[in-house]
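Structure provided below as structure tokens; questions to follow.
Missing here is one protein chain; the remaining ones are kept as they sit in the complex.
Chain naming follows the written order as A and B, and within any one chain the residues start at number 1.
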């Protein structure tokens, strides 16, 4: 039944499915995903309209085994991928991913550790690839406000933001409030949360200017799952209000998976 | 018509509670057939309109009940047949889950309407004396003329049967597979391999279980058999199971049905039939 591995243009293996599964789930907010594999690693991009984009990136070092010929790129259904990785629920599995060539399915094989007599093979159909939107947030730009925060702490803050709010206003500033999120659009109440730059959850705080921007709460909430799984988060924003969240997720084997979100601000929210 | 049964062994009480809790997850109503030696419970006897499978349990009365008295309405009748809300019965017995129950009595009586009264004597932490918790589960008594529609189902004749040592992985798998495809194909071979295949427009998922214990092979068949069943029914069955004993036997009657059997103990057996569907 097994083909020869040399028939495949992309062959990889992960010792533990858990973090990969969590990372996939955290960007599973739209059904179509663009998948790209090269010597640099694996990249999966999901977009919703032109206002939010998420990209999962795994360098070759994150895999136990990683071989790729040329540059491979194809589209697939995100739900199908997520369902496959989740088949054994919380049971720990190793994963093998195989891809032969254009038009062939992406094969994912799960081997649960606690029963060596059980395995599951999923063949997910692939489609033609589209090009992800380029959001350029120039890191060398002097007008960039950057904050590094510990993931679990930030996740808690985001999680507690009032769910009935329509919009969130983010303020980053060299002076108080250093980092503040205010909920907008709740009847009879206004909620806000602020974190001082001296807080132990801040790993780095570099905000040369005061920036205020508003985002759709629904889009910010799309980042919640990723936030929950992240160990570190960098928040970057510029004068346009474009928000970049860069999250690092750590696997059991200390391998790192990166998830990057770009969120476009609401027009009326820019100062 | 009289029925009275007494339980005292905490292990049996918990087992009965688990069995009823399983049935309560599967259907709103359940049928209780009381015989001289055996007690049967059936849910979803009418399989047409439900996404839950037909499940029945047979319990040898002498195992569970040190005291068991059944007198049918007439001397020439063998049974008392009742229907009731499975959720009510489940809730009435849920007191047995916690432990600290001295005894539990079941009896059929008429209050304003016929009821199975469940009387548990519960030891509490705040007192040396036991508390009495009483639930009156309303029942409908089925007249003998209607009994033909309430018979204990027969175990289908499978061509091949395998036994699965642990349900844990299969249960989670089937729960997830129901989202992939509305039907699941079970392919079994007497060499001890079982494949569960789900196919959707976007993907094909094949789960393989190897080195299973072969249980039965009909003489005139080849060593393989397969059957496709409704994935919601399969998932409902596995999702409902509340039994500690997780060893399952799966029998395949090619083109007709899959028979699932859990032997709780020697004379306490839970069965289910998943009818075949077009793949």
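Worth pointing out:
The rule is simple: a contact is a pair of C-beta atoms (placed from the backbone, for glycine too) under 8 Å apart; a residue touches a chain by one contact, two chains touch by 3 or more.
Methods note: contacts and distances are computed from a predicted model.
The subunit not displayed here is recorded in UniProt as "Cell cycle checkpoint control protein", chosen from "Actin-related protein 2/3 complex subunit", "Cell cycle checkpoint control protein", "FA complementation group C" or "RBR-type E3 ubiquitin transferase".
Hidden chain, full complex: it touches shown chains A, B. Set against the missing chain, the residues B:132, B:146, B:201 or B:266 yield one that touches it, B:132. Of the candidate positions B:8, B:85 or B:242, contact with the unshown chain belongs to B:85.
Within the complete assembly, A:196 is the residue of A:61, A:133 or A:196 that touches the hidden chain. Looking at chain B, the residues touching the absent chain are 85, 88, 91-92, 95, 111-113, 115, 124-129, 131-138. If you put the missing chain back, the residues of chain A touching it would be 153, 156-157, 160, 162, 164, 186-196, 198-201.
Operating definition for what follows: only the chains that are shown with their structure count from here on.
Spacing of chain A relative to chain B, judged by their CA centroids, is 44 angstrom.
Per the touch definition, chain B reaches chain A in the complex via residues 166, 168-169, 172-173, 175-177, 179-180, 200-212. Here chain A touches chain B in the complex through residues 76-77, 79-80, 83-84, 86-89, 91, 105, 112, 114-115, 117-125, going by the rule given at the top.
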